[in-house]
Structures are given as structure tokens and as C-alpha cells.
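First the structure, which I've put down as C-alpha cells, then a few questions once you've had a look.
Let's look at chain A:
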Amino acid sequence: MSPQQRESAVTRVEAEPVVATVSVLKNEAELALADLFSKKRGLFIGSSEIALRREAAFARFAKSGLPSKRVEAWHYTDLRAALRIPLPIAEFPDNAARALARPCIEALRAADPQPVTRFVILDGIFDAELSTSHMPAGVSVTPTCNSLIAGEQRAVLAFEAGGLGENDPALNLNEAFSVSGVLIDIADGAMIDQPIEIVFLSSGAHRHAIYSRSSVRIGEGAVARIVERRCSNSSVGIQRNEALYLNLGDRAIVRHVAIAEADRADCIDIASTLLDLKEGSELTSTSLVHGGGLRRRQIFGRFNGPHARCSLRGVVLLGGKEHADTTIVMEHVAPNCESRETFNHIIDDEATGVFQGKVSVAPEAQKTDGKMKSRAILLSETASMNNKPELEIFADDVTCGHGATCGSLDDDQLFYVQSRGLPKAEAEALLLEGFAGEIILEIANEQTREVLMDDVRAWLSHRALRGN
Partner candidate 1 sequence: MAAVQETVDKVKSIDVDAYKYGFVTDIESDKAEKGLNEDTVRFISAKKGEPEWLTEWRLDAYRRWLTMREPTWARVDYPKIDYQDLYYYSAPKSMSGPMSLDEVDPELLRTYEKLGIPLREREILAGVQGASTRVAVDAVFDSVSVATTFKAELAKAGVIFCPISEAVQSHPELVRKYMGTVVPVTDNYFATLNSAVYSDGSFVYIPPGVRCPMELSTYFRINEQNTGQFERTLIIADKGSYVSYLEGCTAPKRDENQLHAAVVELIALDDAEIKYSTVQNWYPGDSEGKGGIYNFVTKRGDCRGARSKISWTQVETGSAITWKYPSCILRGDESRGEFYSIAISNGRQQVDSGTKMLHLGRNTSSRIISKGISAGRSNNTYRGQVFAHRKATGARNFTNCDSLLIGNKCGAHTIPYIESRNANAIFEHEATTSKISDDQLFYCMQRGLSAEEATALIVNGFVRDVLQQLPMEFAVEAQKLISVSLEGSVG
Partner candidate 2 sequence: MLEIINLHAEIDGKKILNGLTLTVKDGEVAAIMGPNGSGKSTLSYVVAGRSDYKVTGGDVLLNGQSILELGAHERAAKGLFLAFQYPLEIPGVTTMTFLKASINAQRKQRGEPELSTPDFMKKVRAAAAKMGVKDEMLRRPLNVGFSGGEKKRLEILQMVLLEPSFAILDETDSGLDIDALRIVGDGVNSLRAKDRGFLVITHYQRLLDHIVPDTVHVQSQGRIVKSGGPELAHELEKNGYRDYVAAAA
């Protein structure tokens, strides 16, 4: 880096506007997306209300354009630079795609330590054949496309998603282009013991862009376990932009687990989770995320009723040249709610981790209790971590705080473990396993916990094999 470059790099906070005020579609990718939308707009399924929503969403996108690092919410993930050529939108999966997908789902079934109600979204389209056919009592399901064709209100609700993240450019594209996904309904008061797993799978049959929109409504007082799994079978680079709306009714209790398997370096994967929390509801979410070319997991949550609680915890494991961004916005608009975000990153090689977490508290959200913690361990000289924990507070009677740390493994701990007889590599693996375990061991279900810990151990031993 020349001194000039360094100077410009280090003076960024003052020198550069982080929020783009006016921007018109101008680069080739943006023009291609606009072209795609204008060609498709007459062909999309759905009621006129949905059509209007698509138009409005694309108009918002057109106004903002693809986010570059000048956009505060995308400061560390330059989608504009990464998405040079938008791929064509995925067609209905053909036989080749199905053939590639089937073994993946079979492998999942075989690995199941417990019975699971599974829904498969293959290349953005709900696949009934690969999904479970028998529903537990209290659970009903409709493919998003069927609901759109039937002109049902619940499809509108899934697209509307309580207005969550409506200024996010990626989510706007998702609303404009999604035609399928799955809409799940859990009846009021239902107690669903079996985990409900939604598998977002890309077949890898073609190079294309995948959009899907799914939702789960958890009725008043219902209790459910939901697993969100992102699998990629790609032998080719693809672009994914999929959204899941979790709508918790009053006093609903949800245990949520999200797993994102490693992606290819030429893949772009944006997964949006929208959380709508009503009075007295409770969501506990644990995630294990591997990296990809450009992976972004964004969570937009809002406390819409008092006394709701939400705890988001996650482990992110990155190596190679992977990039993973976790961005969370939790809006407190009702009083007496509690939010917790706890994320641990382990970053190796030349990988880059991003954690942005924003807790915003409206004037009426008195007695908000918000705590956020982000910790990162960097394992190589060339690994990077960017942390931006943000507080935006307009109510005075709150206790909010955040903490962020970043560094290498603790030398004293390492020495302590080695002094008990472990070689360095094993000592490191042990400490890293513990670091990930802090998050994962909080999962109530023992089998799920073990599956995730096995995943962590596999990653760590793979790392050891690579010769670190």
C-alpha cells in the first residue's frame, strides 16, 4: 500500500459520506436488473396487490441501487462490487436439478437423529416431493406460488412482512422477484414437538439467481422448533437471495436454529430473516454459519408488543478467502422487551468476518433491556474482522449495552492447556471448540446441539489437516 493509499484508507470516516443520498441506476448490473424486472413484471403470478408491492419494492431498489460500502448498513460488504453480472432467474427445477437434489435430501434424512417435518425449497421453488407429506396436527402448509395464484391474503402478509427491512436493497429485490417458497401456519396454542425444518437447497444444475419468500406464522401461545438450513450443492457459482418471515403471535415460543453450510467462492448468498415479535412472545435463535464468496445473513426484528424476548446467538467459522456478514437490526417500539445478541467468530486464512448489530429504542419503548456482544478470534495474520455494534436510543429508562472484542487466542490459556500435555494444535482446537461451544451449548435440544458441535469439530479438524 502506498502512503497515499494508506492515507485515504485511514481517513475514511471523515472523508467519505457513508450514506448515499441520491443515486440513480447506473452501473451495468443495476441496468440489467431493471431490464429483467421490466421484462418479467407482466408475467409474475399474484394478485394486483402483490403486483403493486413488487413495483413499489423495485422502485425503492431503483432509488437506492446496489449497496456499496458507502451505504452505512452495507459498509463492510460491497454488493455493488461483487454483483457485476446478475444471473438469469432460476426456472422451475428440471429433472437434472431434481436428480442432483435428491441425494442431498436423502443424506439429510439419513443423518437425522430425530424425526423432522421437512420442507424443501429447491432453487427457490417449493418441492412437495422432497418435502414431508404428513403434517403434525396444528401445522398447515401452502407453497408460496399456490397462495399467490389463489390470490390469498397470507401471501400478501408474507411479502409485507410487517414492513421489516423495507429499506434494504437486497430485500427489495427479493420482494420484486420472488415467486415461490413455503408458507407455514402453526395454529394458536399448538405444541409442535417435532422440529420443522426448512431446507433452502440449490441444485447446482444451472448458473442462475434464486429468489424465494417464505413465512412461518406461529399462532398465539403456540410452541414450535424451527430449523433453517441453507445447503448448496453447487458446482457452479450462483446468486441467492431468500427471505424467511417468522411471525410470532402473542405468547408464542419459538426455538430457532439456523445452519448455513459452506458456499463456493463464486457464490453470492443473501439470507434475510424477518422477526415479528408480539406481546409476551419469546424467540431463542442459535446459528452456525460457514463462509462463502459473499455471504450475508441479515436479521430485521421488531418488538411489536410488550414483554417479548429475543435472543440471537451465533457462531461463524471462516477460512480461505471467505466473507461472511451478519447484520442485525432490532427495533424496540414496545416497552419492557429484552433483546440479546451474542456472536462468536473464528476467522482463519484470508477470510473476513463482519458483524453489524444495531439496537434501536423508540421513545415509547421504556424499560428496554438490550445487550449485545460480539467476539472474534483471528487465527491468521491475514484474517480480518469488522465489528460495528450500534446503539440508537430515544428512551431514557433503558439499560442497553454492547461489547466487542477481537484478538488472537489467549496465550495464557493456550499455555495452560499445553502444560497439561496437549500439543499446540490440539490445545488450540480445544480452546476454539470451547469458544464455539459457549454459543452452541445453550441449545436446549441435545441432539441438535451435538449435530452442531460435530460440525464445529469437523471444521476444526479440517483446519488442522490444512496444516495450520
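Going forward, a residue touches a chain if its C-beta (ideal position, glycine included) is under 8 Å from a C-beta of that chain, and two chains touch if they have at least 3 such contacts; residues count from 1.
On how the list was made: all candidates are chains of the complex that A comes from, given by their letters.
Model, not experiment: these values are computed from the prediction.
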Original post:
Looking at the complex, which candidate is in contact with chain A: 1 or 2?
Top reply: 1
Original post:
Along chain A, where are the residues that touch candidate 1 in the complex?
Top reply: 6-7, 10-19, 21, 72, 75, 363, 376, 378-408
